[in-house]
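Every protein chain except one is present and positioned as in the full complex.
Chain IDs A, B and C follow the sequence of writing; residue 1 opens each chain.
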């Protein structure tokens, strides 16, 4: 089971066109721009980045909740990006999604029974009686009970709704779940309950997660490998522990250093980035990070960096690592 | 130490047309001159309502301060008229809100909005006002201050808007600034910028800061002292190091322990069971009793008073000297309220 | 790697927890009781419906029977509560019968315009593409022409009468439904719970019929109730101008039309039918407003 590729994303792109009126050229927003990564069976792979970096769009494009502009999404050997709608629809039982906002992602007019029965009905997995048994058992698994069957979403608290959202994703026994900021709308004390639930479910059912989040402490806690995104591109991929111990990309370094301390006595060296994230409609030339990068060199302004590979699958897209070593050392020591 | 703000036994009642609810039930805390006080709690714990009451910004028709005092420099704010309050707001006390995207008026320029507190509280000529605004905009680290003053909010990013909000709060050099979740809507790297800015500004302007947040790491980063609120009550108050080293209330303990960074990677996180009770569900006894791992008989029947140990206050029966079977040691352990 | 769900013993009885919930009707009345205006609107509508159903049995006089010996009697004379008109017909009886016409016109127009507009709105909003572009252009064009004038012109061209005034009003009125329903559908499409359905694998039609349609119910009800008042007033205006429902049918609008020539001598001819229109429109509007306020807050949760 280990080291088997479940999902591989190749050159995935999602561009949005914004019309500017008749006489101006359309603006192309490159929400996801040439993203590559693979997810192994049974692991938790994280996409991390700040708002607008394209991590959610990547997740949605993989499941074709938004149609990708270009690229391949190979899931268990099938290229999802090319599947006709109906084929894709029947494949969806193997891959599910948990959404950020548990309030918005449940239909307010449907009872919990209806919400949870629907996936089973759609994929006609079981007869009615069996389905109900499944629904009840999944409710118990996520920490609710059959007592809640005929209630409506607005009768639940945020944490409970997210449990229902997870139950809906789990009921078809998928192999793969994309969780898009599943805990960021929740309070701290409820957050830990939901993280625990997700960890338990993974252990019990051998699930693979694609975990999308901006919260680095949650990512550090529960994921195996991380891809860091900036302006629609992946800048670094590494094992979680590697990434947190030895971040290589200047953006990753800044991002990690910005994570708030967890104890007042902790002292932290901060790399405070200049300015704001540029608009993906008008990204900087060359390496998109160069205007904010403390180590920016001439080459960064004009050329897109290649991927540099390190041990254990740690990859970085940065000119610092494609140049010769001396220059790197120079740049780092003079920062 | 001089106390700039004292809140005593504050009780606030809301009427939603159907029933009365009390989201704030007897809140005590104070702010010392020059310090940063953190108020932490989860959504619905009453931390924002408390801060709005200090600003006199509670909805007039549907809410009411039932009892208590809010002493600002020994003046009771809870009895001020709207006119008196107005002279205070933006002048001696100012506030920064959570949502920088919606907190600025979309149809007025930045300069127009920033000129308002100066117009209201200071007698200044137009050119002097403009000068002051540009100076403050520069102080909060906005580039191109001379241009930004004539721009509209939608032309700025979230981080820049929050800087504008801070400069708005700063204009009249208030003695007390209240920041209600100032970085919650922002990205981590921007959050780091804004927190740094708040620290510098507080130091330079010699003011006190109340920082309202749900995020313990923001507290660890910024605060001198912390008040922990739960379901409309203050359950614990301590100096920041003390709170993180030795939290006394089981709720605070749970919050700190459930931080992912305080747990082994991939292990089950510590978590507080159950949910916050709704205001209508609160009965006799301790508000945290239904979720508390150490709950015992007395917790369900009697509301605990605040037990004080030095500067560390906690509202939990476990701290009752009798319950702890610890003999009272002179003055170091007294019961207030 | 199939992991089975834990077995649930078959003896587990599925309890129905509906017992402690209020039925829809109870909720309706409980909400109604909270609003004075809602109650007034509801009562007016109830009375209106009752007299339009049972009107023909409760009228004191034949509303069509002319009697020149009794023409232009003031109110409260000769047993005529609201007086008689220029042909000696009992105004009270005519107003009662007019209620029926107003109700028929209001309801059938809303039914036709609502159904057609809703279908167009759904097609436009859900399937988008060129169909949407074409349909919305049509709606734009029609909306760029005053409603009442459009109804007048259409009615003048296709001819008067009850059926034709309903058709004219429906042709004039469907666009509002199309516009509103389309924007509702567009908003719903963007809702996360619809994305969640796609992610679950629900088919396009499943999403439309099981998830979008039920959520359109509320806006359709609200819009319909608010539109009925518009239709009733529009019909009265058209009839007043001499189109629409023709004499001797006792529509409130044409009663006013006939009465306006006697404005200097007999005030009651123009007074009572107008009051009838006003009270009806008031009732429908009040009820519609109340419906919107309660259903809207219900939508938003607590």
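Keep in mind that, in the parts below, a residue touches a chain if its C-beta (ideal position, glycine included) is under 8 Å from a C-beta of that chain, and two chains touch if they have at least 3 such contacts.
Keep in mind that, in the parts below, contacts and distances are computed from a predicted model.
Asks: Given the options "Pimeloyl-CoA dehydrogenase large subunit", "ABC transporter permease", "Light-independent protochlorophyllide reductase subunit N" or "Na+/H+ antiporter subunit E", say which is the protein name UniProt records for the missing chain.
Replies: "ABC transporter permease"
Asks: Check the options C:32, C:148 or C:162 and report the residue that touches the missing chain.
Replies: Selected residue, touching the omitted chain: C:148.
Asks: Which is it among B:4, B:24, B:77 or B:104 that touches the chain not included here?
Replies: B:104
Asks: Mind pulling the subunit B residues that touch the left-out chain?
Replies: The list for subunit B reads 55, 57, 61, 82-83, 86-91, 94-95, 97, 99, 102-108, 113, 116-117, 120-121, 152, 154-155, 165, 168-169, 171.
Asks: Residue by residue, what part of subunit C touches the chain that was omitted?
Replies: Within subunit C, the residues touching the omitted chain are 37, 137-138, 140-141, 143-149, 152-154, 156-159, 229, 233, 236-237, 240-243, 256, 260, 263-264, 267, 270-271, 274, 277-279, 281-282, 285-286, 289.
Quick note on the criterion: only the chains that are shown with their structure count from here on.
Asks: Which chain maximises the distance between its CA centroid and that of subunit A?
Replies: C
Asks: So, what's the distance in Å between the C-alpha centres of subunit C and subunit B?
Replies: 51
Asks: Measure off the straight-line distance from the CA centroid of subunit A to the CA centroid of subunit B, and report it in whole Å.
Replies: 32
Asks: How many angstrom lie between the CA centroids of subunit A and subunit C, rounded to a whole number?
Replies: A distance of 48 Å separates the two centres.
Asks: Using the touch definition from the top, which residues of subunit B touch two or more other chains?
Replies: none
Asks: Which subunit A residues qualify as touching subunit B in the complex?
Replies: On the subunit A side, the touching residues are 50-51, 157, 159-160, 187-193, 195-196, 199-200, 214, 216-218, 220-222, 240-241, 254-255, 257-266, 270, 272-273, 276-277.
Asks: Could you please specify the touching residues of subunit B with respect to subunit A in the complex?
Replies: Per the stated touch rule, the residues are 42-43, 157-160, 187-193, 195-196, 214-221, 223, 240-241, 244, 254-255, 258-263, 265-266, 268-273, 275-276.
Asks: For a test of understanding, state which residues of subunit C touch subunit A in their complex under the given definition.
Replies: 1-3, 5-8, 10, 12, 14-18, 191-193, 195-204, 206, 210-211, 214-215, 299, 301-302
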